[in-house]
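The complex appears here minus one protein chain, its other protein chains still in place.
Let's turn to chain A:
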Amino acid sequence: MARPLDPLGFEDEMCPVCKSRKYLNPDIVFVFNPECYHSMCLNCANRLFNDGPNQCPHAGCNKTLRRKGFRSAFFGDLAVEREVDIRRRVAAVFNQVEEDFETLQDYNNYLQMVEDLTFELVNGTDERRRQAEAQLQAWEAEHRQDIERNKKAGREADEMSRKRLAAERDAARQRRIEAIKEAEEEKRERVRSREMELDNLAKGITTTTEPATKVQLKRRGQVNRVAEAAPNPAASAMATGASEVERLSIRGLKEKPKAPAPQGPYDPFGGMDFAPSRYKLHGGLTHPLIEKYRLDRQHVAGGYSFDDFAARALYEAFAGLGVFVEDEKEAGSASGIGLSQETTMAAGIAAVDDADRMDLD
């Protein structure tokens, strides 16, 4: 495995083959082969692998290396270099983004799964590494389409952000140049007015110095005001450019996959509530006219319920409430619906409205 970096000798690396050091040979270049991540100096690599594949010179390492595979490291620590190489491979496959997931937790679980897998690939034993490798390949096979799509989207987003950064940089440079120009212009102006003043003095034209400075002050104030009013054409152009870039981005617009809402039990009335809303039905309502029938077995035997009678009577009594005949007339005459029909409709609407309100409550 990789040689741990000597924590003190940041610059003083030694080639394990020819034992030359950076201290002695400041031009030394270290290379390594991603087959086994053992480093050596470029000279040694050239010397050893010039005549085709050869065994790695490190003790105990019996990998066969080729000259072509050698490259110089980006990181000082080759363990990290190796990890990053692995990550590059993993990231190419596991490139889902947060929008692909239903909840943040799912995304986090996914991230952890990826990290676990990567960790196995980097630090695991041979057995586990093989397993992880298999898992990686399985995932790739399964999600080929998603991977392709995300890769494309990712490339586009990168491109966008790069463009935007470049645009911002350009705009900043432009503004800097303009500011410098402005300052120079002002300076020139000042010198010119002063010279003019001196000339005037020499020529004997008596002008007080005040008007000249006043003019200049005014001018400067104006410049400032103008600058404040319209910040900068370049800046605004950049802003619109940036917004355009943002507007073009479609990554966030994609609808997140949503789990179907859980279904409740079937309701034949579609949520309609038949409970009366304007009044409350108490049992035992009575009327002198029906009082005598209540005890009459003949009526009761047929299944006639006196509560039903009370309920219906009350419903009919309340059905017209909340309906204003004047309004209805107008509406009715316009649409040509008969009054009676209309009233019942309105009552129905009112009832439904109330029902809705009740539901909400």
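Methods note: contacts are C-beta pairs under 8 Å (C-beta built on N, C-alpha and C of every residue); 3 or more make two chains touch, one makes a residue touch a chain; residues count from 1.
We adopt the following convention: contacts and distances are computed from a predicted model.
Participant: Looking at UniProt, which of "DNA 5'-3' helicase", "Ribosomal RNA-processing protein 42", "Phosphatidylinositol-glycan biosynthesis class F protein" or "ABC transporter domain-containing protein" names the chain that isn't shown?
Facilitator: Per the UniProt record, the undisplayed chain of the complex is "DNA 5'-3' helicase".
Participant: Give the residue, chosen from A:66, A:144 or A:162, that touches the chain omitted from the document.
Facilitator: A:162
Participant: Where the complex has a chain not shown, which of A:14, A:45, A:65 or A:114 is the residue touching it?
Facilitator: Final answer for the missing-chain contact: A:114.
Participant: Across the whole complex, list the residues on chain A that are touched by the chain not included here.
Facilitator: 7-8, 10, 74-77, 80, 83-84, 87-88, 91, 104-105, 107-116, 119, 122, 158, 161-162, 165, 172, 175-176, 179, 183, 227-228, 231
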